[in-house]
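One protein chain is absent from this view; the other protein chains keep their places.
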Amino acid sequence: MIGTVAAVVRRDLLLAFRQRADVANTLLFFVVVVTMVPLGVGAEPNLLRAIAPGVVWVAALLAAILSLNRLFAADFADGTLEQMLISAEPLPLIVLGKTAAHWLVTGLPVTAMSVVLGVMFDLGAEATATLAAALALGTPVLSLVGAVGAALTLGLRGGGVLVSLLVLPLYVPVLILGAGSVEAVAAGLGAAPYLLLLGALALFALVLTPWAVSAALRISVE
Amino acid sequence: MIPWCAAAAIALCAAGLYVGFFVAPTDATQGESYRIIFIHVPAAWMSMFLYLVLAFWAGVGLALNTRLSAMMASAIAPTGAVMTFVALWSGALWGRPTWGTYWVWDARLTSELILLFLYFGFMALQAAIDDPRRADKAGAVLALVGVVNVPIIYFSVKWWNTLHQGASVSLTKAPTMAATMLAGMILMALAFWMYAVAVTLVRVRAIILERERRSDWIKELAPGA
Partner (left out) sequence: MLEARDLECTRGERVLFSALALRVEPGTLLRVAGPNGTGKTSLLRMLCGLLQPTQGEVRWREKPIRLLKEEYWAALAYVGHLNGVKDDLTAAENLRASAGIAGLDADEGTVRGALDAVGLAGFEDSLARFLSQGQKRRIALARLHLSGAVPLWILDEPFTALDARGVAELSALVARQLAGGGIVVLTTHQEVPVAAVRAATVELGREREPRS
């Protein structure tokens, strides 16, 4: 069982490595979106410090949404997904492997990059660390919940816009808790309850979404 | 059943509006404008309740593979979205004289808005899928994922709201409510109920006719079709 997850993760990481330009583009998109904001609202440091967590999180949501179509579309087009659906191993495990690989090539780089952005927005050491920690806990939820949307919209016309419409409302709790944790630090309160709740959400999503994704994939591939 | 529900909806609505506008006393602090409550609160109740009903039928459809329950779910969605929209719209109109602004980023308003997005997402997904069987099942999965999320969204929005105390306006109503006010509201809620049942049944009938237009029993019913 673990072997299957490992095999799927290994395969997807190898593919991501061979198509590394795509992976880099997602990260670049994240950074560019964040960079646009000071250009739009002005360079006043206090204002930027106040909105930085929200901006970084919204950009992280958008980057996650944009990368979602990579999750199943290629496997669907070349027939690999059919092989996954008739595997002797449980489908939720394979889904888990694919989502883990997706997180490793999108959520993890975004998390790492947030440290640099925290410095650019002059957040201070503690707030920057909190931002990174919140992203580390929250981005897996983005991948997991996003996978449901990606599986439901597989092969539909206008799938990219549709998936944002389906998934973004479901991202609301992660956005609130994630951005809230950094603001709590800035306000002198502890970030611990936010991070704990984010962790709880991540566990909850980890347990439930692979089943929802599996059901959605079976429906979409039919 | 449809004409009965429709008639009941009209009658209850008339009674509710009568009680609401002519019988119920004028509110001490808000004056006459509070009377929007008779539209607003029942609509808000229905918007949330209908999403639960939708998810229930979707779940039944997915578990038992019954086509009728999936059709019920798709028939409920537009009514739910209308209720959500009415709740938001009447809330905005109510907010203007009461708080001096059409919109505040209050926890209830914001989660109601997100609920509207969930309804739109459900309808958009079903509209994007050509095969009705796939549309039913995909919509059902989405509705179930959504219904698990609704309480999480609600509590997170509430929490977000307490963090941003600056903009918050307390929505809690006058502590004691005159009995006639309550009566008017309950009458209106029942009216909205009946409306929802009637409209949903009309819509589900249309869906059945559309989907089964090739089958024999419909051809017998309407040989010209």
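Here the chain labels run A and B in written order, and each chain numbers its own residues starting at 1.
We adopt the following convention: a residue touches a chain if its C-beta (ideal position, glycine included) is under 8 Å from a C-beta of that chain, and two chains touch if they have at least 3 such contacts.
None of these values were measured; they are calculated from a predicted model.
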From A:8, A:52 or A:96, residue that would touch the chain that is not displayed: A:8
Missing-partner contacts on chain A, residue numbers: 3-4, 6-8, 10-11, 14-15, 18-19, 74, 77-80, 82-90, 94, 221-222
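Following the convention adopted for this analysis, only the chains that are shown with their structure count from here on.
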Residue numbers on chain A that touch chain B, as the complex places them: 145, 148, 152-153, 156-159, 162, 165-166, 168-170, 172-173, 176-177, 180, 183-184, 201, 208-209, 212, 215-216, 219-220, 222
Of all residues in chain B, those that touch chain A in their complex: 62, 114, 117-118, 120-121, 124-125, 128-129, 133-134, 137-138, 141-142, 144-146, 148-149, 152-153, 155-157, 159-160, 163
